[in-house]
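Shown here: the complex without one of its protein chains, the others still in place.
Up next is chain A:
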Amino acid sequence: MISLTETTEEQSELPFNFVPQLFHLHKDHDLFEDGDVHRHMYLQDLYCVSEAEDKSTPSISQFACHISGCSAVFSVLEEYEHHYNSLHRHVCCSCRRSLPSARLLDVHIQEWHDSLFTILAQTQDMYQCLVEGCGQKFRTNKDRKDHLVMIHKYPPDFRFDKPKKDRRTHETKKPQQIETAMEVVDDTCGSERVHDGLSDQQELGESMETHVSEEEAAQNYAAAAAAAAGGDAGLSAALHSNKHANSEMPKPQYSYRVPTTVCFGHGSVRGFRGRRGRRK
């Protein structure tokens, strides 16, 4: 922003290099623009004392999410904290998926990145039920899914561990967000966002289930937002939604919403771009 009169000295070991600096500003420096204009208003007899109302006052700085590839910006601290906690708090360091809770992150790491688990799973029940407090274990992914659907009344179309599939991306998305978009279901933040009343255009595709087409998604979004306004109606709504789930004309819009705590596996959003490779 300002031309330096002194060069900062390089320090090789420390990444910190703050040195107090004096700034000499030339006549045409940008910092002087407003003052110069004001001066010439005075010279041209346009000086006016009580003109404070229509001046732009400095606004509060915006907070940004610092996760690379995430361009969310907030003006309220709570919004940021909520965003960080729900999207970037529990992130798998191997595949950079974001999971909604520490427990699900642990489960994810075991099942996806732990070779011991893979070996043990061949001989014993290793797949934990996703519902907290249930404690049951299953031999396969499929068994667990059946259990979740039968006992815990999960919607059968809930994508527990479906293989990754390609999906056409929303045209407004920037290239760097394509990856995120392809990892479609992202109900962790999707339903929460609706809850918060945030309606970011970019989020549309993500917050909808896979089988809802883009066009429908856009239409349904508003309705879903209204429907979800009642707060955590999600779970019970999802229970009733099973039969409607695959019909092409979804009547209760909230039928596509899935409880926030059960996002898992490939359905999870990627917290980071993989571009930079794994950290360390």
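As a working rule, a residue touches a chain if its C-beta (ideal position, glycine included) is under 8 Å from a C-beta of that chain, and two chains touch if they have at least 3 such contacts; residues count from 1.
Quick note on the criterion: contacts and distances are computed from a predicted model.
S.K.: So one subunit is absent here. Using its UniProt record, which name fits best from "MIP18 family-like domain-containing protein", "Transmembrane and coiled-coil domain-containing 6", "Ycf54" or "Anaphase-promoting complex subunit 11"?
M.R.: Its UniProt record gives the name "Transmembrane and coiled-coil domain-containing 6".
S.K.: Counting contacts across the full complex, list the positions on chain A that touch the omitted chain.
M.R.: 1, 5, 14-29, 31-52, 54-69, 73, 77, 80, 84, 88-94, 102, 105-106, 109, 272, 279
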